[in-house]
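Note that one protein chain is taken out, while the other chains of the complex remain in position.
First chain written, first letter: the chains are A, B and C, and each begins at residue 1.
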C-alpha cells in the first residue's frame, strides 16, 4: 500500500531524529523556556523579518487554532471563516467548545475575499439588531486552503487592509504553509505573511516535523498573556524543547523550504501528467493537495495498491479524490501511480 | 407611532395582571415549586394529552433554547438547524457559548425536511473522518419559523420518524406556537406536537404573557436533572410562581387559543388585502408575521406613522419588511395601515 | 404557614402592579430600548451620583453574575470570591459553565478583606508557574453577604484601592443591597458604592420587584459591548420595559429605601428580642437575614407553622436556621414568631 491520502504518513526529516538523539540527555527547563525554543524563535523572527514578533510552539493544528482564536476573542465575538475552513468542518466543534461561533461564508475555492469580509462586517453593524448576533472580530484564513488553493499577495494585502479598517484581527492557518510558499504560483514570502497578518502559524506536522506548529504573533494585544492560553488549551508541552529542536532542525540550511519544494515539484508533476491524460480536477490546486476526478471503476482498482482520500461524488460514475505529496514522497511512487492511472484509464476507454 | 415591528410591543393580557394582583401577597416557595406552577403544568399536560410529560417554566426564548439544547447534548455533539433558525442567527452565539455547534442547513422557507435531516446524519456517519466533525444529535425546528411558515403534521411526523430511526432528539421552538396553531393552514394540535417531538415549548412572551416559555419534555432521558440545567443557565426565576400564574391565566377559558386566533385573523386580513393591492411577498407566510415587498418610497412615508422591521432588499427600489400582528393588535390599526398603504401605492403609480 | 425562609415569598410592591396596569397597552420598542428603561437608568445614575454610568436591567441574580463576570474576563482569567460567595456555591456552576474559575478564599463571615485579595494576587505573580494558574482579574463581593454581613465604607475603599493598584475589577453583587444600606450598622450610600466599585447591581427581586436587577457600570472598559453579553447570556428581556417600569416605581418617592428600612427594622426587632431570650447566633448579622441557633426540638415544633431555611448543625441538639424579613413582612407575623419561640424555649427549659 502506497499512501497519498495525507501529508502526515511518515515520521520526520532524519535531521530531526539526529538532533533529538544528540540532545537527549541534556537537562533543560520545561514548558518551552529552554535554549532550543529561544533559538528557534529567533530564527523564525529573522525568517519573517519580524524582530518584535512573539513566537510560540504548539503541538497540533486544532489545538493551535483554538488557542489563537480563543486568546483573541471575547465571549460574544466570532470568527469569519470560509465555510470549508478547517475550524468549521474538521475540528469536532473545538472552537464552539471554547465558546465561539464560526461565522461561515460560502466560497467556490476555499478562499475568502476582502469584499466578502467587508460586506459581512458592514452588514453586521448596519443591522439594527446587531447586538443579537455574534460580533465578527477575527478573520481566519488557511493558506494553502483545505482545497489546496493559495492567496496572492495582493489578495492578502486587501484582506489585511479591510481588517485593519474595521479593527478586526487577521489570522492565517499555515498548517501547510511550506507547500504554499513552494508553489510555482506563489508570490509571497514568510516576511510578507508576517507583515500582512496579526498572527499566523508555520506548520511543522505536515512539513517534515514529528509534530509542531510555530505561532508568530505580530499584534501587540495578542501577545499579552498568550502562554496562559497555551496552558489552558492543553498545548504547553512539558518537554517543550522537543518543539524548539524540531523547528531549529527544519529551519537550518534552508531545509524547510527545500523539502517543501520537493513536495511541490512532485505535486506539479502529478497535476501536469494527469492533465495530459485529460483528467479534470475538482478544484484547480497549485499545491501539494491535488483533487483529480476519476471514474469510480478506476478508483476501485487503484485502491488495491494506493491509499487516497475520498473527496466528493462528481456524477454517477465519477468521484473526486485527494492525493497528497509531502516532504517524504518518493518520486518512484508518483511515477507508479501515474502509470497505473494511465493504464486503468486506457482500459476503461476500451 | 403604531407598532407592527414585533409581537412583543404591549404588556400582557389583562387577566394576567388581575391574577398577579389577586395573588400578590400570598406567600409561596420559590423557584417554581409552588402550587401555581404545579397547576399550570397539569393544565398543559392535559392540553397536550401527555400525562407523563415534564413541564418547566422559563423566562425567555434564548434562555430556553440554550437550556434545552445544552441539557440534551454532550460536549462533542451539535444541533441541526435551518440556517435561518433563531439559534443560528439571532442569539449572539449563545449556544456556542455553551459549547455547541449549530449544524446549519440552507432552506428556502425556514423549514427543514425529513430528507435533509436524514441526508445530513447519514453523510456524517458515512464519512471516514466522522470523529473529526461535531456529531449531530438533535434537530431544532421553530414552528412557526422565523419566516412565518409552519409545518404540516405529515412533515413533522416524517422528521420525527427520521430522528427516532437515527437516535436523535427532535426539539421544537414554539415561541410563536399559538399563532402557528391558529393559522388557517395549520392541521396540528398541541397533542400532535407533544406526540411528534421529544421536547418543545409553548411561547408566552409573544402570545399574551409578560414573559415566559413553557417547556414540555416527553423524552425520559431529557427529563432527568433538567432543573439543574435551568439553574445553571440562569433561568430559574426566584418568584417562579409568576410563570405559573401567567400560564394558568393563559390556558383558562381557552384564552391562549382565542388571542392567537385574533392575531391570526388580523394577519390574514392584512395578507388578503395586500394581495388585492397586487402586493407580492418575500415569503408566503400563513401566520402572524407577514413579509410584504413594497417600494422604498412607500416604506419611507409609512415609517412616519408605523414601526415595522426591515427584512431585506429585494431590488433597487423595493424592500421586504416584516409586519407582525399579535394578541393585542387593534383592528383599526390594521385598517389604518392598509388604507395608508393603498393610498401610497396609488400615489406611487401615478 | 408563615414564611420566613426567604425574601422572595411574595409578589411585588403594589405600586409596581399599578404602573404595569397603567402602561399595559402602550406600545414600546423591545429589549430595553424604551422610555421607561431610559428614565429608570437616569434615576439610578442620579441616585448613584454617577452621571456617566451605564445602567442595564437584567432579570435575575445568577444571570447577572455570569453576565457581568464573563463580560469582564478573558478565558484564562478567574474571579476571586469568598468561598461562601453565591457564585461559588449556589449557582450550579453557572460561572464555570461560562468558562471561568472561582478563586475561592475562606472567610469567617463571608467578607473578603483587602489584605486577602492583595495576598492572593501577589502570590499569583510571585509564583514562577503563574501561567499554569488561572489569572485573578476580578474580585466578587456580595453586600450584604450570603451570611447577612455588610462592608463598612473603609473596608470597601481598601478593597477598591488594592484592586486598582493591581489592575483588577471590583464587582459588588447587591442582590440585597437595599437591606444592607438600611441596616443600622451601615455607613454607605449608593453613591459610595458606585464610587468604590467598577460595576455593581441593585437587587430588585428581593427588594419589592417581581424580578429584576439593575447593573451599574462605572468602568469604561466594562461598558463596551455590554448588551451583546446580556443577549448571549439570555438576559435580554423581550419586553424590557417591564424592568424599567419596576425600577422607576421602586425609586420614586424614596420607595426602595423605605421598604428596605421596613425589613431592616423587623429584622432588628427579631434579633434584639431573640438576644433577650438568650438565643445565640450562627453569625452576627446586621441585616434582614438572621441566623439564630435553636434546639432541634424547638425547630421541629416551629416548622409546623413557620417556614425557615436550614443553615447548619451546630451541635448534637441544636441547629442554625435562616430567618428572612423583607419589604412585605408583616409585623404581626414577626411578633407571632417571637411569641412562639419564647413559649417553646420556656417549655424546653422546664
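Everything below uses one rule, namely that a contact is a pair of C-beta atoms (placed from the backbone, for glycine too) under 8 Å apart; a residue touches a chain by one contact, two chains touch by 3 or more.
On a predicted model such as this, the values are computed, not experimentally measured, just so you know.
**Q** Give the residue, chosen from C:25, C:125 or C:310, that touches the chain omitted from the document.
**A** Residue touching the absent chain, from the options given: C:310.
**Q** Using the definition of touch stated at the top, determine which of A:17, A:157 or A:338 touches the missing chain.
**A** Of all options in A:17, A:157 or A:338, contact with the hidden chain holds for A:17.
**Q** Thinking of the whole complex, not just what is shown, which of B:6, B:27 or B:70 touches the missing chain?
**A** Considering the complete complex, B:70 is the one touching the chain left out.
**Q** Could you list which residues of chain B touch the chain missing from the display?
**A** Residue positions of chain B that touch the missing chain: 70-71, 74-76, 98-99, 131-132, 135, 225, 227-229, 231-232, 236.
**Q** Take the complete complex as the reference. Which residues in chain A touch the chain that isn't displayed?
**A** Missing-chain contacts on chain A: residues 1-3, 5-6, 8-12, 14, 17, 20-21, 23-30, 59-63, 66, 91-94, 97-98, 205-206, 210-211, 228, 231-239, 242, 307, 328.
**Q** Applying the definition given at the start, please give the residues of chain C touching the unseen chain.
**A** Answer for chain C: residues 75-76, 78, 89-93, 96-102, 104, 128-129, 131-135, 310 touch the chain left out.
Simple rule for what comes next: only the chains that are shown with their structure count from here on.
**Q** Return the distance between the CA-based centres of chain A and chain C, expressed in whole Å.
**A** Using C-alpha averages as centres, the distance is 50 Å.
**Q** Using mean CA coordinates as chain centres, what's the chain B-chain C distance in Å?
**A** Going by mean C-alpha positions, chain B sits 34 Å from chain C.
**Q** Would you give the residues of chain C that are in contact with at least 2 other chains, written as numbers and ranges?
**A** 98, 228, 231-232, 236
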